[in-house]
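Missing here: one protein chain of the complex. Every other protein chain is in place.
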Amino acid sequence: MGNVLTIILQRLALGALTLLIVSIVIFVAVNLLPGDFAQNILGQGATPEAVDSIRRDLGLDQPPVTRYFDWLGGVLQGDLGTSFAQANFASFTGTDSGATTVAAQIAPRFANTMFLAMVTAIIAVPLSITLGVLAALYRNSVFDRAANITTLSSISSPEFFLAYILILFLAVLNPILPSLSNIYEGMAFSERLQKSLLPALTLTLVVTAHMMRMTRAAIINLLASPYIEMARLKGLSPMRVIVKHALPNALAPIINVIALNLAYLITGVVVVEVVFVYPGIGQLFVDSVKIRDIPVVQACCLIFATAYILLNLTADIMSILSNPRLRHPK
Amino acid sequence: MTDEPPLVKIRGIKLEGRSDETWNPIINGVDLTLARGEVLGLIGESGAGKSTLGLAAMGYTRDGVRISDGTVEFDGIDLLTASAAIKRDLLGKRIAYVAQSAAASFNPAHKLMEQHVEGPVQHGVNDRGSSEEDGIELYRKLRLPNPDEIGFRYPHQVSGGQLQRAMTAMAMSCRPDLIIFDEPTTALDVTTQIEVLASIRDIVEQYNTAAIYITHDLAVVAQMADRIKVLLKGDEVETADTRTMLSAPTQEYTKSLWAVRSFERPKKPAVSTGAVPVISVQNVDAAYGKVPVLYDVSFDMHSGRTVAVVGESGSGKSTTARCITGLLPPTAGQIMLDGEVLPADYRKRSKDQLRQVQMIYQMADTALNPRMSIGQIIARPVQFYLGLTGAEKRKRVDALLEEIELEPTEYYNRLPSELSGGQKQRIGIARALAAEPKFIICDEVTSALDQLVAEGILRLLARLQDQLSLSYMFITHDLATVRAIADEVVVMKDGRVIEQGDKDEMFRPPHHAYTDLLLSSVPEMDPDWLSNLLAERGVDNIGDAAVDKM
Partner (left out) sequence: MIWFVAALLGMAAIAWVFRFAGQTVTGNAPRFRDMPYGVAYGYVLGTVVVLWLAWAYMQGLSEDTAIANKFFFLRIAIEGFIIFAIAAWLFRILGRTIGTAWSRKMFRSMPLTASFGILTILIYAILAIFAPAFAPYGQEQIIPGVAANIVPGGDVALGGNPDFPLGTDQIGRDIMSRLIYGAQNTVGIAFATTLLAFLLGGTFGFLAATLGGWLDQILSRLVDVLMAIPSLIFALLLMTIASVWAPQLGIPLTVFMVLIIAVIDSTRVFRLARAVGQNIVVMDYIEAAKLRGEGLGYLVFKEILPNATAPLLAEFGLRFCFVFLTIAALSFLGVGIQPPLADWGTMVRDLGGFVNYAQFAPLAATAPLLAAGAIALLTVAVNFVVDWMLHKSSGLKE
């Protein structure tokens, strides 16, 4: 067991290191911006005093290395900095509503996005694994071929195409679900769920296709292995061959597939949130990109990257844990 | 034959395999009859369809294979029309299977015993507790070490030879009437193989189980089978009693198979004292990273002679070759070419030094670039080393092709994929010859080939050696090959040279205990060989048990 623990600790350390480097990459990328942030924010007509004040507020007069460590230190304490857009707004009005910090902006939206991802995962994971196993069992049948064509088409379609198709059929032609996901705080759970369902279904279509194909490939790979043939030649029932002999070995690849696709969700969520005007972190990200609100862009990037790295790390560790060779060393 | 109905009766079976959307025949109408308690040996070269036929005897076909005609009866039950439930009830309970690769055929997620008891419990033959006890008993009978404990390990914690016996025990768990052994010892080293053979033979005799033993090794089948059936490209060549088959085969093909083992070269005069060896390996140590793999290896190779380096997998034979070629610079010691020290790293050697040392590989498939034509492959060293171009180059390539007995105009523009295994290996030889070297390393060049083809390659190599005074280093684990081609023998074990000397000396006792074990473990064509050997040495002095004692 000590062996496995070492490997897992190694992976965790590697994950932490990757995160650190990613944070540097993001910081450096942002600092590639030409000219002066403060000038950019306020535009050419701003008074030098206003520019100076903003520069001091945002700490832009410090050298980059100091700013990086300040930023990183802040991030670790949950302080993601001050939003340019909001700071700008506050400096004009002279008020501080408390919403100027990036963290305050992101927190509720992050919760919304997590909610959307959860709903998607709850629908997509069982569905795709069931379909994937079925396709593998009845491979080369009509069902398998139809599934192959459908999933391939679904993977190939841009998210917004799938989103509009769903809106067309489920919101416009048959008004079952709302096409706008205007969620707000204190909404009843059922209503919230109903409003999140269309974006969740769109994401489900994309993710399910991926997951199902990967599950199918993993199972088929497994079914071709000599020990499955051996189990069949021992006269075991097809059910037992699958449950007792295929499944324990399929667990690792399937867990891997799930984690990878949840990581994929992170990218998909941006476009889908925009289509449905869903107030999540993806929408905030795109809005901030358009108005060049750098601290928010930087923070969102870091959050997306963190989630992505954590999910990949989970996949990695899960597959280590499910490997009998590592669990029971010689 | 008594008038008791046969256990297995196959009539006119035809099997087809799918490739590229078309069905191609694998077996074209073969009959097979097996009485209770009888062991039938099924032999043939690769592609003869013996495994497919063996599985068809269980009423089973792999994906992409179908039975297009014929009948298969097991104890009066027609397996081809029986329902899935009836077949499932027979499989594992009355018909069992032992696969070629035990390491891949045990489920890595469960312990051996877990998999052992599954058959009897699922078929309702026995309850879990008594199956386990029976399993331990079978492990003991198969002479597995620690029989009480070994079943509670995972497959990856058990060695290959032990796994193969554990699989035989698993096949025995329901005391079936029939076991299909599909090349059970092919992947094992000779010293391990003999032990598995002895155990299998014992247990099959003890329970009077009928068996179909599939293999490509005549000597092995001679030990195991009562009767032998020879297959060639999906057709039966002949079937006869083992002794009759060995002493008086009737068909040309069978006779030629038998004759392979008789190839032997005339003895050459001893090397004159003071002659400078072509290659001299001097006190070489080598390591992969920090793991040492070679310890103080020294031997000489002279012009016009063949040195066979023998040993089991992991003995350091191929590593020694890598040191000579410079792919793995030794950590100590040196390699001399014609009395001059060769730079340790091949990148530091001169073009001429590189030219003198050539290599022929085991797998001709991976040794030839699949995107280059035969002509291009052979022409490259001709141009690279000798600087020939245009018509001169073409002439030289044609000459080389003729040298390896392939028609130049026919083969020049072909791709490697359009050639048979033996032809590919010949191209590998031609590529080595094209450099006009003094010394060639032959790394297991015949082990991937069928016996007849391998013999052709050996004869070709022998002829070329006589013509060109080449020096060969012949890496092999097959002692029949050693006997056929070697002048001197170097025996390696665990990265050390155990013994070396003239071939005749090496095949004559007394010698080092390991060499003795290695030599005596190679099956011979005598059906009594295994029995005699066991009588002589005892079951504890063969195989891993004997190696462990050293």
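Letters A and B mark the chains as written, and numbering starts fresh at 1 in each.
Definition applied: a contact is a pair of C-beta atoms (placed from the backbone, for glycine too) under 8 Å apart; a residue touches a chain by one contact, two chains touch by 3 or more.
This is a predicted model, so every value here is computed, not measured.
**Student:** For the chain left out of this view, which of B:248, B:327 or B:341 touches it?
**Tutor:** Spelled out, the listed residue whose C-beta touches the missing chain is B:327.
**Student:** Of the residues A:136, A:223 or A:271, which one touches the chain left out of the display?
**Tutor:** Final answer for the missing-chain contact: A:271.
**Student:** Of the residues listed, B:279, B:354 or B:479, which one is in contact with the missing chain?
**Tutor:** Answering carefully, the residue with contact to the hidden chain is B:354.
**Student:** Would you indicate which residue among A:51, A:177 or A:286 is in contact with the undisplayed chain?
**Tutor:** A:286
**Student:** For the chain not shown, which residue from A:125, A:233, A:263 or A:317 touches it across the whole complex?
**Tutor:** Going through A:125, A:233, A:263 or A:317 one by one, A:263 is the residue touching the chain not shown.
**Student:** Residue-wise, where is chain B in contact with the chain that is not depicted?
**Tutor:** 19-21, 81, 83-84, 325-327, 346, 349, 351, 354, 357, 359, 361, 363, 366-372, 380-381, 384-385, 431, 435
**Student:** Residues of chain A in contact with the chain that isn't shown?
**Tutor:** Listed in rising order, the touching residues are 18-19, 21-22, 25-26, 29-30, 32-35, 40, 134, 138, 142-143, 148-149, 152-153, 155-161, 164-165, 167-169, 172-174, 179, 238, 263, 266-267, 270-271, 274-275, 285-286, 289-290, 292, 294, 297-298, 300-301, 304-305, 308-309, 312.
Going forward, only the chains that are shown with their structure count from here on.
**Student:** Help me check something: in the complex, which residues belonging to chain B touch chain A?
**Tutor:** It comes out as residues 58, 60, 62-63, 87-93, 96-97, 99, 101, 104-110, 118-119, 122-123, 154, 156-157.
**Student:** Mind pulling up the chain A residues that touch chain B in the complex?
**Tutor:** Touching chain B: residues 224-227, 229-237, 240, 244-245, 248-249, 324-325, 328, 330 of chain A.
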